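All protein chains of the complex are present and in place, except for one that has been dropped.
Letters A, B and C mark the chains in the order given here, with residues in each chain numbered from 1 onward.
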């Protein structure tokens, strides 16, 4: 990477000239800025960077950046990102998406990407709702939210704990941010990219259309007072009892990274010799 | 349930007369016995009981019982079991299967069944391998196991922690047993069935064919010395640092159960009135 | 038939109140005893972008948009070019717009339509709390001939709980619109209000209709994952199912939802899910399980533009292939198709009945244009077809779940039935239900699963057949309405045509269709797909007469197939 040349790219140049489809006021605008700021801070060459997503409002993000991207199918961003990273280890691979995409239909890949611990950064814009399909409960929705016609008495189901699950699965870096603090989120993303292995950055990103009450998040979120730990036992306890509004880095580990070597040692003819009688 | 009449059924009558396809010495024989013992202990009416599985050696178990059963597709036992339980709450629903079925392809349903917390008992015969497909690594396989041609240098990936994940997801009862102790496992299963909500019983059940070294498990497994807790924070810490060989009940919670009411309050005509102009 | 109907397009920026105006006009037409259809369109913005409502009103039932619009009502010109392909105008059309909105764009005016610019924003200023869209409603009601009384009744219903002032403001707006309309010569457009009759009319979308058909058919368990354009089926079902003793589970994904309904059905409850293409693709493995284990399930698939994520908000008939042939192995199942909004109800109900009767996996095909459009229809007659599963009685002896029977249907034991304990299996099995890889068992069960579908008498519902003549139009689903209207118009011109709309796609009713096609010389196949999926299906399953000329009118979404296009096709061939 030609760091100095690359470093010259300002954050705005990581944005495309394509107008987001998001509702005015959607938290995702700010997450887009945080991502591009993080890219600028790290001086990532555009052509060596890829943003991969699934389906949802938040998953529209790749098209609004100017790097390589893939807007795949619902729930499979991490699988696609893993394939890309393993096949092309020199690229910076950032997966993005929503709480529905990542934790509902995509839950299995979330588990296994964290466990596999390839060097991928996963930015989840958590708005505790399915925005794109017009307001159903997501795994992170609280059990008593009654505004979705699909669950008229609320889901009655305890919310999904993405950070605790990520930790139990094997993620190597776990952080939470709030879209109301774009610079803070940018720092978390930049650090996540730099930290080896699977990094999760949960960004609380309000859906002003279907969860207007989330505008209050700016009052509720707070920077975590306890510093992060690298002890999984302590982190587990902390994340299990966390109320979901502490921001900052919550866990940084040293778990082994998944990256098979791609060195060649034989020719096809060598391999074929084994078939000879 | 006519308890007294039902209680008369001996464990062996919960077995069918169909010969298991398992290899001689397979741990699953003993798990089958534990399940039928648990049924007998609880005096479950056969017709009110269902065993639901996916695909794998372990998932063959329903056919070897004499209760209702469903041998579904790979990885979906918990989804099918959830549908059955929600639609027919009065039945006792036990899901069974292997570590591949439950934690690899079935990982997402594992997460969400635990979170939903319907009153289902899930018995996983964990042999840290895909037995049925002749010996590939499963999520619980240790990273340095090199016997599978698919991962000739080992998986290089940290093992899946089923109990920690179950806890983080919301399971209400978490226990571990060893197939070498069929009575102990029977007790855990019986208790799991009685405990409301989603109960996980991980049974270490050796695959003598592809993991012959697992015969050593009888030396390694031990009854947990610390009693179980109902505190999720403490349980999280404990399960994250657990070495995988402590047996017994490890967590019992009081999390809310998922069971929508099935009472009727209207007729179809009532509903249709809303369409009238 | 333009003479008997009026077609109106309403466009405007987000917040302009396009949908409220359109919906109120439709409701008012219904109150007046008319029929009508309203479809919606919007730009790419998730919320708050430009929107369009397309209405067609008539004293006779209306099945699809007309060839052209009588009126385009533009609150403003914001991104209106996005809709221009959807709004065919001509010299007889009237474009009504706000004088304050600036010049009408060329793409609209080049049609030669008469442009009427009215001082909407100015007028509304004089009405405290008034909104421009209510003025629009008044103008459009007057233009189409909907009586003021009906509009008032709708406004009353809608705004009663908003308080007196809001109500008064709205009424004043409507009234102002009515007055303004006098300035436009509307005689060519407005219908005769007296045509209507108010008996038992329903206002319903195809998705609501599918939900209602499910409940009528006896469905009591639903598990599903939201997806456009099927979600409204679930949103209607969730609160309603629980009232009749059923329940709906929002699943974590489509793999879960389809397996959950297999579980519910195994438990004896008629079970259903609803989805669209991407979700259906995820379900096919488990649909195969339903086939092999003979556990009945119904999947309503509301088609949208494909492939892949495609065009989620637009209609297309391109999931036919996967619905018919998307399962691995030899997996006979049922595929039906609703051919109108009202038919979403009766076809879903029928399909639940069939699925339960035949212990079969069944897919109902609907599409976005049916599912998300709203129509004024006659209250659908209840066919009385409900779930009637053949079951064994408590205490059954020597029970063989997959017993070989002449019909191919083997009585099922529902958990709770003593003596019926069996294990349902996706592995091939013996009649007793034990896994078997023997050639004999495989053939017996393959035969049985095929036989129960091919030997069953599906009765008259397999197709809608209308008219006579040796030009036959064969179509299905939402292409039926434009085809039917084209045939009707052709007949009015003296061209005799017959229209066949297949409701039962598989098992194919070969002898029935082939009987109808005997001696036919011209066959026009109509479908909304790019790769002629329906045409290929017809070739594969039926012997079309060798000496007939076969033409295919096909086009992918998102633009609807219009009756006039098909009429031209028919005319040019006669």
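Operating definition for what follows: a contact is a pair of C-beta atoms (placed from the backbone, for glycine too) under 8 Å apart; a residue touches a chain by one contact, two chains touch by 3 or more.
Note that the structure is predicted; figures quoted are calculated from it, not measured.
Visitor: Using the definition of touch stated at the top, determine which of C:40, C:121, C:379 or C:442 touches the missing chain.
Guide: Of these options, the touching residue for the absent chain is C:442.
Visitor: Touching the hidden chain in the complete assembly: which of C:496, C:531 or C:574 does that?
Guide: C:531
Visitor: Pick from C:166, C:184, C:311 or C:552: which residue touches the chain that isn't shown?
Guide: Final answer for the missing-chain contact: C:311.
Visitor: Mind listing the chain C residues that contact the chain we can't see here?
Guide: Looking at chain C, the ones touching the missing chain are residues 44, 82, 85, 255, 277-278, 280-282, 284-285, 288-289, 291-293, 305-314, 316, 318-319, 321-322, 324-332, 425-428, 435, 437-440, 442-443, 446-447, 450, 529-531, 533, 536-537, 539-541, 546, 556-559.
Visitor: Pick out the residues on chain B that sit against the missing chain.
Guide: 21-24, 26, 55, 57, 71, 73-75, 104-105, 107, 130-134, 136-137, 139, 149-152, 155, 209
Visitor: Going by the touch rule given at the top, which residues of chain A touch the chain that is not shown?
Guide: So the residues of chain A touching the missing chain come out as 18, 45-48, 50, 52, 62-63, 66-73, 75-76, 79-88, 90-91, 108-109, 111-112, 260-268, 270-272, 275-277.
By our rule, only the chains that are shown with their structure count from here on.
Visitor: Can you check how far apart chain A and chain B are, centre to centre, with Cα atoms defining each centre and the answer in Å?
Guide: Spacing between the chain centres: roughly 31 Å.
Visitor: What whole-number Å value describes the gap between the mean CA coordinates of chain B and chain C?
Guide: From the centre of chain B to the centre of chain C is 42 Å.
Visitor: Spell out, as numbers or ranges, the residues of chain A touching 2 or more other chains.
Guide: If we look for residues of chain A contacting two or more partner chains, we find 104-105, 107, 139.
Visitor: Can you list the chain C residues in contact with two or more other chains?
Guide: 252-253
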